[in-house]
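Structure below; questions to follow.
A single protein chain has been removed from this complex, and every other one stays in its place.
Letters A and B name the chains as they come in the text, with residue numbers starting at 1 for each one.
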Amino acid sequence: MTAHDPSPHHLQLTRDGQLRHFLTLDGLDRDLLTDILDTADSFIEVGERTIKKVPLLRGRTVVNLFFESSTRTRSTFELAAKRLSADVLNLDISTSATSKGESLSDTLLNLEAMASDMFVVRHSQSGAPHFIAESVTPGVAIINAGDGRHAHPTQAMLDMLTIRQHKQRFDGLKVAIVGDVLHSRVARSQIRALNVLGAEEVRVIAPGTLLPKDVESLGCTVEYDMEKGMKDLDVVIMLRLQKERMEGALLPSEREFYRLYGLNREKLALAHPECIVMHPGPINRGVEIESAVADGPQSVILNQVTNGIAIRMAVMSMAMGGQVAERQQKAERAKA
Amino acid sequence: MTAQLDINQLLDELETGLRRILEERNVTEPAVIGIRTGGVWLADVLSKRLGIDQAFGELDISFYRDDFSRIGLNPRVKPSSLPFDTEGRDIILIDDVIMSGRTIRAAMNEIFDYGRPASIILATLIDLGARELPIQPDVAGRVLSLNAHQRVKLRGPDPLRIELQETGQ
């Protein structure tokens, strides 16, 4: 028996299939993901102009709600919103201040009352943006800027944009994601995106302690041995390893991890010669990746920043568009 | 009706009009910009007719439209491409049809975000009147007035032709 609850993708889309929230890539089809990438391409061009601003979100208010601090991600969202001409309010709310659901709801309702049109939400708990979109402020477009271990859909889409720029396609690509998949919202979103966009194979390469249960069900194969896993790769994505993973008995030491799963020149040489190297950052040099590789010719880590702004502009303008169009339609229906 | 809308005749009108204005204003090195999609096809044709070697620009005004709050973002947006510096240039802006004038407003706003041009000459193939903004073409191939059930559309790019559609009952 199914619960009466709508699944996330119904929540994210308007009746005519436009984006109105951006919470997860689950339930979004290949056409929509391609639209996001295409729109981002147009915004990349905007970024090359004298005046890098378009008036799309003029008069709209975007609130960056970061319950988990991240200067880097917040800055790209802020810049994206400003380039769309929105008014931007940055709120760093420590999770401790709103650990009770009640006060979280109250905070958000207050912000909504200040005529906010969009919340960009980062939260340490999986599903928090979904909760806000569904139960707290359904009239505000919610953009997920990373929730717990669940999803980081804008990061995954900017990675897809980077891959498309270098490989021009997804069909036939072999992509590996290496490292701490268990705790990674980025990896979950990337695996989904690569599957939807038609990559031939997504491999995760990690020790058993850093893989979620039944990880294959997400649409990937598992390889414990990185040297075997590098074979024929077109793209290798390195994940960040948090230091605290040693404490919970997930790993013995950084040294052993680097030896087994760190990307160095020797391991990279086992991949396809044109294999590109990606990393969502910030990089732990000498833990996940050797400096010579991170800064080497196959690394596309720096491109990812420009693409980050463009993807966020695309997603923000599309979701705001869906949200305002739906508002307008509702108002017109109410009149009729 | 179709006889009146012979594309070549309209293009001749446009070309003649543009040559006259360029001469009047003493513009020697104009840069051509077409508004997607029809305006781009016309920009191509007119650049050739006017003997302008400089590659023409393509403008997608999706990010500048004023009906965003009604219909949201056009999902088929493509990057604009201006292969020249607009700062201080004399621009010929080309679109297929002018009606309300809103598209041209959006296009001019976008052009200014690339740099401040010296001047803009507006050329449209067809002028349907019904203006909502105080914007007039400097030259139009033909002024038409349609009834409520008629629509006009430029098809192309090869061959370019004008379609007059009867809609509704």
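By our rule, a contact is a pair of C-beta atoms (placed from the backbone, for glycine too) under 8 Å apart; a residue touches a chain by one contact, two chains touch by 3 or more.
Keep in mind that, in the parts below, contacts and distances are computed from a predicted model.
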item: Undepicted complex member, UniProt protein name, chosen from "histidine kinase", "Dihydroorotase", "Monosaccharide ABC transporter substrate-binding protein (CUT2 family)" or "Formate hydrogenlyase"; value: "Dihydroorotase"
item: Displayed chains contacting the withheld chain; value: A
item: Touching the absent chain when the full complex is considered, from A:213, A:243 or A:335; value: A:213
item: Contact residue for the chain not shown (choose from A:14, A:105 or A:264); value: A:105
item: Positions on chain A where the hidden chain makes contact; value: 1-8, 11, 26, 99-102, 104-105, 123, 125-128, 130-131, 134-135, 147-151, 185, 188, 212-215, 217-218
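Note that in this section only the chains that are shown with their structure count from here on.
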item: Of all residues in chain B, those that touch chain A in their complex; value: 60, 62-64, 68-73, 75-81, 87, 109-110, 112-115
item: Contacting residues of chain A [partner chain B, same complex]; value: 18, 35, 38-39, 41-42, 44-46, 49-51, 53-56, 317-318, 320-322, 324-325, 328
